[in-house]
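All protein chains of the complex are present and in place, except for one that has been dropped.
Up next, chain A:
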Amino acid sequence: MISRRDFLQTSMAAAALYGTSGFGNWARVAAQQLLTQDKLLEFDTFGNVSLIHVTDIHAQLKPIYFREPSVNIGVGGNKGAVPHVTGADFRKLYGIDDGSPSAYALSHSDFSSLAKGYGRVGGLDRVSTVINSIRATRPDALLLDGGDTWHGSYTCHHTQGQDMVNVMNALKPDAMTFHWEFTLGSERVNEIVEGLPFAALGQNIFDAEWDEPTELFPPYKFFESGGVKVAVIGQAFPYMPIANPGWMFPEYSFGIRDERMQEMVDQVRSKGAELVVCLSHNGFDVDKQMAGKVTGIDVILSGHTHDALPEPVLVGETIIVASGSNGKFVSRVDLDVRDGRMMGFRHKLIPIFSDVITPDPDVAQLIDAQRAPYVDQLSEVIGRTAEDQTLYRRGNFNGTWDDLICDALISEREADIALSPGVRWGPSILPGQDITREDIWNVTSMSYGEAYRTEMTGEFLHVVLEDVADNLFNPDPYYQQGGDMVRVGGIGYRIDVTKPQGSRITEMTLLKTGERIDPSKTYQVAGWASVNEGTEGPKIWDVVEAHIAKQGTISLDPNNSVKVVGA
């Protein structure tokens, strides 16, 4: 028998296009001439079923810049395993040339200079073009949205997700699962989901009071595609009421519930499913672990942790596909399904180079219509980055956007210490670029954006840091929540990621005095995105805007305040 591994046929979309080049010397024109839409979309249609995966768009309707992480530490069994490989190691692992389009799309190195050459990425009008081209060769291809779609921008916030719903509906997805959507509040989520023209799936979305499945979010749906009976099972983000404010959706309970996942797989198989696809918002390491425990899933389309992988990862007989974030990538997975089982696949992670892919004019018009009422607000320039200053967030510890937000909290809220959530969304800003109000909202927008100010003892601060660190560095992926470390301003610390909870964080230091944090002393702490009901304070985007407006040009000191050990 031929093993599935023999059928492993993947291609790195852009790496295959052309060869090496040096660092940095990119002119936009050159990049455009070398990269063409045809080459980006080139794909020998394979087998009989096609899946199209988009995930974690975070309401980015328009093209943006997005720097991939330089620090992404794996722990326990995942130490050094993808997606915990970055920069030069990542490029070496996948045979990506320095300075190439794939290097720009998939790794952080030389980001700002490559960005000036290759331009912005994403834009749902471009995504639409890619989807249309796949459907031209495979009319019944399934489009599956992994969630975190109705959150993350000025217009999404002001329309309570309606702008994203309108534009996504035009792309005609077949099914979707969820995470940040629930932070719109359960009433609003229910209202949207009731009107959705496609399936809203989540085998782990339960009624909190009775701990039983809901009617609004069925566990799976069957599709007929290429003559194959396909079952798509949804898996929403398991830790919604813990990582986000549960009081906004008290009727719902989540969890990994892998026993029920197994039941659902067995159920769809017994009903004749020839291909079982899990549309997941678990996060990559959780999906890997689940794939090892639950048997019978052919494909996991993985979301939440924002990883972009040029090849699927194989666990037993399951392939796991990770498709990035912020509209930057679309994954196409073609499958050969015969005699009731998956015999082979071909996969391509397609980077959405916005200057190369022609926008779908209908969707472009629809996007502009969503933005039209807000254009003046969106486009107002608040400040500018210095000629050597990039703003980005993604990474296990503070990015420069976070440093700026923490600076804003400390100065605007007159605090000693700032805490900022380790979310993985938020596009980047290049050196010498205007910072508009839209840019600020892209990294701060949420339904619980109050910037609080409070007193905390040193001991309590330590508990907070330890607690969040365990959400990221617990060696068992089922105990990880998929965010990055809480960002800090005004303090430094040492973290040993190999230690258990309670002993990872040491040497906490108040930067302005150079003194160690005293467990019994009280400090003024400002932060935002508290999950607790009744948090008071100005909105974080107003705090950041006021700070940037005062600064004018943004230039940050390098942040060396977190010492990481054991990575």
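We take it that a contact is a pair of C-beta atoms (placed from the backbone, for glycine too) under 8 Å apart; a residue touches a chain by one contact, two chains touch by 3 or more; residues count from 1.
Operating definition for what follows: contacts and distances are computed from a predicted model.
**Student:** The chain dropped from view, which UniProt name applies: "Sugar ABC transporter ATP-binding protein", "AIM24 family protein", "histidine kinase" or "Sulfur-oxidizing protein SoxY"?
**Tutor:** "Sulfur-oxidizing protein SoxY"
**Student:** In the full complex, which of A:R188, A:R424, A:R437 or A:H547 touches the chain missing from this view?
**Tutor:** Candidates A:R188, A:R424, A:R437 or A:H547; residue touching the omitted chain: A:R424.
**Student:** Of A:I242, A:A386, A:L511 or A:A546, which residue touches the hidden chain?
**Tutor:** A:I242
**Student:** Using the document's definition of touch, tell me which of A:T305, A:S354 or A:N559 contacts the absent chain.
**Tutor:** A:T305
**Student:** From the listed residues A:Q203, A:S280, A:Q481 or A:N559, report the one that touches the chain absent from this view.
**Tutor:** Result: among the candidates, A:Q481 touches the missing chain.
**Student:** Of the residues in chain A, which ones touch the absent chain?
**Tutor:** 179, 208, 211, 237-246, 253-256, 259, 283, 304-306, 421-425, 452-456, 459-460, 462-464, 467-468, 470-471, 476, 478-479, 481-484, 486, 501-502, 527, 529-537
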